[in-house]
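Only one protein chain is missing; all other protein chains are in place.
Let's look at subunit A:
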Amino acid sequence: MKVLSIDTSNYPLGVALLEGDKVIGEYITNVKKNHSVRVMPAIEMLMKDCDVKPADLDKIVVAKGPGSYTGVRIGVTIAKTLAWTLNIPLAGVSSLEIFAASAGRYFDGVVSPLFDARRGQIYTGLYRYKEGQLVTLVKDQLLLSKDWADQLSEQNENVLFIGNDLPLHQDIFEETLKDQAVYAAPTEHNPRPAELALLGRDREGEEVHSFVPNYIRLAEAEANWIEANKEKKL
């Protein structure tokens, strides 16, 4: 079974190939460059280097958000079009869960991967390994890192924070959580596309046509419109 995984949900661009239990190829960059220009050539290069042809693929796994709206859409569009056109299953995995899968594997406690969402907010969820399986304790959400730190301080476990945007919020976590907070090493801050492939490999395929990113947030205009129409009804 050959699995191709794609993650363009933030600045890191990741592509990996899994053959059975073996990671046969993985490509990661973490630069502020255009995903739309680079992701297809990255897939082409990796597959060529690994001697895998598009028709050899058995499954596509994609990071479905949260993240940059445009970034997630690029990955999801390529993934769903590939899955549809090659007639193979598609699995979507949380962009945050990917971090937890790698760094959390050997950590005794809970894992909070995060992306900065501006104005003091973060996208985050809460994960932990139980008997070798990664489980979601709190679904991905958008909230103030201050509020998140307060919530986490009410439980007794150590928390591992991961993500390239960590420096923007680390002071808040340090202040509230003190020794309870653990910070991942820089090598863990880019989500591993191979972990993404592994997470998605055994998941049931999703309906390709209706597959969409998990934006978490409504489009601003939509949210405003709903708000305005709520007032009208009152």
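One rule holds for everything that comes next: a residue touches a chain if its C-beta (ideal position, glycine included) is under 8 Å from a C-beta of that chain, and two chains touch if they have at least 3 such contacts; residues count from 1.
Simple rule for what comes next: contacts and distances are computed from a predicted model.
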The complex's invisible chain, by UniProt name, from "NADH-quinone oxidoreductase subunit J", "Acyl-CoA dehydrogenase family protein", "ABC transporter permease" or "tRNA N6-adenosine threonylcarbamoyltransferase":
"tRNA N6-adenosine threonylcarbamoyltransferase"
Among A:Ile43, A:Ile98 or A:Leu166, the residue in touch with the chain that has been omitted:
A:Ile43
Looking at the whole complex, which of A:Lys80, A:Arg128 or A:His169 touches the chain that is not displayed?
A:Lys80
On subunit A, what residues meet the omitted chain?
34, 36-41, 43-44, 54, 69-70, 73-74, 76-78, 80-82, 84-86, 208-210, 212-213, 215, 219-222, 225
